[in-house]
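Take a look at the structure set out below.
A single protein chain has been removed from this complex, and every other one stays in its place.
Take a look at subunit A:
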Amino acid sequence: MSAESLTLDKPRSPRRPAARRNNFELYSWLFMRLSGLALVVLVLGHLFIMNILDDGVHRINFAFVAGRWASPFWQFWDLAMLWLAQLHGGNGMRTIIEDYARKDTTRFWLKMLLYASIALILAVGTLVIFTFDPNIAG
């Protein structure tokens, strides 16, 4: 239909253009479910290894971490877990802020604080995995 032939919307048009500006919330809803699926394996696996396998938490120390991060498999595991858990948890926290913050300014600043913490944790966590040095003690 060309633009000239239709100058007015039909009355009670079922289309609601304002609701179609973007699909961000749809993608975020989908992301929560897809990342959740991956996190089942990553996080529950991590918890099992760290707390139950062998001597559980009692065997963890620097040498243990050095042994694990010598393997690209565990480096990748931890990196994927870091990013997915942080984005999934961060997106969930955004929902919680939207639900409970009553004033626009409170909501704005809580979200800024949240985004800053997500960026900080992603940056520190990623850096630590990529720059880990088993001989740091010299």
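Here is the rule we go by: a residue touches a chain if its C-beta (ideal position, glycine included) is under 8 Å from a C-beta of that chain, and two chains touch if they have at least 3 such contacts; residues count from 1.
Here is the rule we go by: contacts and distances are computed from a predicted model.
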item	value
Among "Succinate dehydrogenase subunit C", "ABC transport system ATP-binding protein", "L-serine dehydratase" or "2-oxoglutarate oxidoreductase subunit KorB", UniProt-listed name of the chain not shown	"Succinate dehydrogenase subunit C"
Residues from subunit A at the interface with the omitted partner, ascending	33, 36-37, 39-40, 43-44, 47, 51-52, 55-58, 60-63, 65-66, 82, 85-86, 89-90, 92-93, 96, 117, 121, 124-125, 127-128, 131-133, 136-137
